[in-house]
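Only one protein chain is missing; all other protein chains are in place.
Chain nomenclature is as follows: A, B and C, assigned in order of appearance, with residue numbering initiated at 1 for each chain independently.
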Amino acid sequence: MAIPQPTSAMQPVLRWLRLPRLGVGTGIAAAILAVIVLLTLLSPWIAPHDPLTMNPLARLKGPIEGHPLGTDNFGRDILSRVLIGGRLSLIIGIATAAIAVLIGLVIGVVAGFFRTADAIIMRMMDALMAIPSILLAIALVALNGPSVGSVIAAITIPEIPRVVRLVRAVVLAAREEPYVEAAIALGTSMPKILVRHLVPNTLAPLIVQGTYILASAILTEAILSFLGAGVSTETPTWGNIMAEGRLFFRIKPELILYPGLALSLCILSINLLGDAARDMLDPRLKKRAG
Amino acid sequence: MLGYILRRCLAVIPVMLLVAVFVFLLLRLTPGDPAAIIAGDMATPAQLERIREAMGLNQPLHIQFVTWVGRLLQGDLGVSLISNTPVSAMIADRVGPTFSIAILTIIISVVLAVPMGVLAAWKHRSGADYAVMTFSVLGFSVPVFVVGYLFILVFSLQLGWFPVQGYTPLAQGLGAFLSNAILPALTLSTIYVALIARMTRANMLEVLGEDYIRTARAKGAPERTVLFRHALRNAAVPILTVIGTGFALLIGGVVVTETVFNIPGIGRLTVDAILARDYPVIQAMILLTSFLYVLVNLLIDLSYSLFDPRIRY
Amino acid sequence: MFKTRNHNDAPVVLQTSGLTVSLPETPGNLKVLKSIDVTIRHSETVCLVGESGSGKSVTSLAIMGLLPQALKVAGGSIQLQGRDLLPLSQAQMRDLRAARVAMIFQEPMTALNPVLRVGDQIMEVMELHTDLPAAERRRRAVAIMEQVHLPDVDRIFRSYPHQLSGGQRQRIMIAMALVLEPVLLIADEPTTALDVTTQKQILALIDELQQNHGTAVLFITHDMGVVAEIADTVYVMKRGEIVEHGPVDALLRQPRAEYTRQLLKAVPSLSPRPARPEADDAVLRVERLNKIYGGGGILRKLPQAHAAKDVGFTLSRGRTLGIVGESGSGKSTVARCIMRLIDPSSGRIMLDGSDIAGLSRAALRPHRKKLQVVFQDPMRSLNPRWTIAASLIEGPLNYGTSRADALAEAARLMDVVGLPQDALGRYPHQFSGGQRQRIAIARAVMMRPDVLVADEAVSALDVSVQAQVLDLLHQLQRDLEIAIVFITHDLRVAAQICDDVIVMQRGAVVEHGPASEVLAAPAHAYTRALIDAAPGRSWDFQNFREMPKVPHAEPA
Partner (left out) sequence: MFNRLTATLLASTMLTGAAWADTTVKAVMHSGLRVLDPIITTAHITRNHAYMIYDVLIAQDSDFQPQPQMADWTISDDQLTYTFTLRDGLTFHDEAPVTAADAVASLKRWAQKDAGGQVIMDRTASLEATDDKTITWTLTEPFVPMLDVLSKQSAIPPFIMPARIAETSADEAITEYVGSGPFRFVEDEFQPGLMVVYEKFDEYVPREEPVDWMAGGKVVNIDRVEWVNMPDVQTAVNALSGGEIDYIEAMQVDLIPLLEGDPNIVVEKREPTGMQTMVRMNFLHPPFDNQQVRQAALKAIQQEPVLAAMVGNPEYYQVCGAILGCGTPLEDTTGADTLTQGSGAEAARAQLEEAGYDGTPVVLMAPTDMVALATQPVVVSQMLREAGFEVELQPMDWQTLVTRRASQAAPAEGGWNVFITNWMVPEISNPISNPMLNGRGDDAWFGWPTDETIESLKEGFIDAPGAEGQVEVAQKIQAHALDNGLLIPLGQYTLPQARRTTITDMIDSPVPVFWGMQKTQ
């Protein structure tokens, strides 16, 4: 009895079908992301220059000795800025994803479990969602000044309603699961059911959602910088490097190209990993495999 | 049905009221002072105070809010603090370009994305599927302004097919309109196509696994019939939904593309207003875009029953 | 008793020989079907019977040429009226489908396109295969709809599937399948999702149409009762192989293969087992229980649904009460009210002398442990993220048992339910459905409950597994003197396990009494209809013989 019996002839098919997804594309994506994360994490040690040291008399140079990717309009080393900038971009992305997921989880669980709070919370979330997120984010940055913290807050707040909706939906669905009803029958208290049975259900979709938020936060940071509501040029991010570089797009496209490439590759691989995670957790496949 | 529509419309009121409170508070807590902006470089603190007084910025917050909402309900959006122009007139001048480009974007996106998604789902795990998926992930991964600049570089400057910037109203002819609008619309489409294609693919995959698809095949229906007659209509509701929720994304994208392509639309109006602390304009614009979002999604909800007879109100 | 028509002289409609289907891209080229030989003749009904995973559906899909992409025919042939189907192109296969070979599926709920009118779906078959003018297509569609005995054809023609009942939808499916008069109809579990009374009508309809049109039918089912009702010839499948085949009479009387014998022996008998002696210590008493759904609404009055009407019964220690009824009868509502998973609208639920119907969550807590539940779906009734041990000890820990004691008890119960000790450290997905249901029972038993509510607890299981689980329940009840409320739609199961039976229809109790009386001599017309509709009710499968004649079979 130790080996489970296949319950359907289709099961081996589905089990097998998942393999290539986790293999080829996802593997490449994971590798790319790992390289980017590693490079940006190590950037303080591997960057050839201080990203802030400027030499305005040698500005907008192409690849020259000591500056393999050339210099920007302050004569700063592009390679170093892209490396260090990636770190902050990733930090903004990760912080946004983590905070949005955490806050959204708490609010969503409350909304999903307490009928009385639900209506009020969801109306507020509807209102928040109705405000276009970019406009809200610009307004928030304008409100707090363009520090890293306020940029994170500005990107996070519009993401929260989406997380809340997701968590609420999962909690509502999980409430109906027989094992939750069985737990009720076993005399498990509501808070305990919430924490031990319901919240774990939200984790998998939240991880997937988190990767998407992470990717879109990095992108949103770039757009905020582009619209003039990003973090200071003294703390380089991929976004503000590109935003500054856009004035020189036609004479020195590298200023957008390199950070853009790094950013796009990074987001691409995060999205691919998110997709892979989602496919693994796809209830449709799960249902058929079961 | 009518009752449902009425109830849905009533439900818009608290949401919009919350948006109004939210926007109002957000802006009043902002450190910027429109009086200082108007007074200009040479102003002294005493002059600033006089301007503030004249603009009613010294009144208590709740009075300002009530005054504002009261005027709103009378259809008075206020007057721009900076240019002294009625906000409604400013918006009226500017909605045309944004709307026409947004609609063009939606048309382009749906025309491109739905067949892409259908193809990808049909040829699941084939080269075509991976190509569509790669494109749609790319659409999410490249910042809109980079796409815009690339399009300008290639299609306007290298190939000379389209003007680099500007906007021509549809009233001056479809050709003239399109020549200006097509690049911004394409730029905006990248993310929208990605979104819709993904959603189409995912839902088509789901629908194609349904029993009635097997039934259709068992009837001897050719693939085209299976895909478009049987599957697509069943996948339509979530696709419609994503077009609705993607509307917010579209507004975000509009802000950027209007800047890149120099289109005199409401996106730029809003960003300029935020940077200039032009409260009446910001408030009106955020309310308007939020209202549009709510309205679009309401209409989409109501349109579900056109596609799915199970949904009746 | 059985169909005894002889088709040996009839022309062969379909013949598969050596049909082998594999998963070509798996390591080891896994075989899903191994050399299947099936022959179906003109106007013959062939039943393909087997438990889940036996490959019976794959066989039907292979014939239709509708195998999922991952599956490939690796060998053999499929001959339709002498023409090999395997070499045919996609387009050629399309031309055959519905015109020559038609198929109906298990779930009438999902097999019809929900967004198209059913009339259009029937007419589509003719659009695809004929060039009949629209008016003629319509005429024929209406005609076939009349043939399948659909009422109010004009209205139904314009209806969408969701506006029809399950039986009506299956009739539409049949109409669609037969409108072009195919030579072969494949019916894949076409009645499994239906209530027994509807099932009976559909089986009769298929039979009638077959008589009229001479269609050969390949009928796929897991239900031996259905086999007994409908088959001319039976093929028994197990793990992709045919273990035995033969005329229905011979197969049911003298099964040769051991597997067939097992299958037949596992079919519960319709004749009620003798009731155990009545004890007088009532552990659960339900009085005038009502549950009304809906009726709220702010802007408009929502329609009310009276899901349980004045339900009442008494259950004493060590006995089993069956609540029997078709879908929508309110039997699950009663179970959920008793469990206080939903709040009853009115009435009393006396558990060991105290009324728990109106207790708050907190006040209910001490009573919870006396009342445990086992659900229908073994996939969802265990938290997939928890080890078996964690699931088992959750309840005892809630009531202050020490972890060590709870684990010891869990280990003991593993033996009782027939699972290895190391099962405790594993996760639900590593077990089969039957094993999971045992675990769910063990979890309930951990609490030493007075009452166990089993809500369709064996309905999702294959018949052999079902028998084992029923045995387990029986054994536990004997050892622990648990009272069981057993909710089921299956009269055979009810007959095997219940001392008393309640028959419910539309929320109300229509008959209540000892199982032996209610099932053997039903007083209410609805009960009689239910029993009459049970397929194969006159055959004693376990003993390979006719049921002894019982008096109630004659109309009153």
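Definition applied: a contact is a pair of C-beta atoms (placed from the backbone, for glycine too) under 8 Å apart; a residue touches a chain by one contact, two chains touch by 3 or more.
Bear in mind the structure is a predicted one, so any value in this text is a computation, not a measurement.
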Partner chains on view for the chain not depicted: A, B
Residue of A:69, A:83 or A:229 in touch with the missing chain, whole complex considered: A:229
Of B:12, B:48, B:110 or B:150, the one touching the omitted chain in the full complex: B:48
Touch with the omitted chain, as defined above, among B:22, B:247 or B:261: B:261
Hidden partner chain, touching residue among B:94, B:201 or B:219: B:94
Touch residues of subunit B, complete complex, unshown partner: 31-33, 36-45, 47-48, 50-51, 54, 80, 82-85, 90, 93-94, 152, 156-157, 163-166, 259-262, 264, 268-269, 272, 275-277
Interface residues of subunit A (partner: the chain not displayed): 52-57, 59-60, 73-75, 142, 145-146, 228-234, 246-251
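Going forward, only the chains that are shown with their structure count from here on.
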Omitting subunit C while every other chain stays put - resulting connected groups: one piece
Interface with more contacting C-beta pairs, comparing B-C to A-B: A-B
Length of the line joining the C-alpha centres of subunit B and subunit C, rounded to whole Å: 49
Centre-of-Cα separation between subunit B and subunit A, whole angstrom: 22
Numbers and ranges of subunit C residues touching at least 2 other chains: none
Complex interface listing, subunit B residues touching subunit C: 3, 7, 124, 210-212, 214-222, 225, 229-230, 233-234, 307-310
Of subunit B, residues touching subunit A in the complex: 14-16, 18-19, 22-23, 26-27, 29-32, 125, 130, 133, 137-138, 140-146, 149, 153, 157, 205-206, 209, 248, 251-252, 255-256, 259, 270-271, 274-275, 277, 282, 285-286, 289-291, 293-294
Contact set on subunit A toward subunit C in their complex: 1-2, 4-13, 16-17, 177-179, 181-190, 197, 200, 290
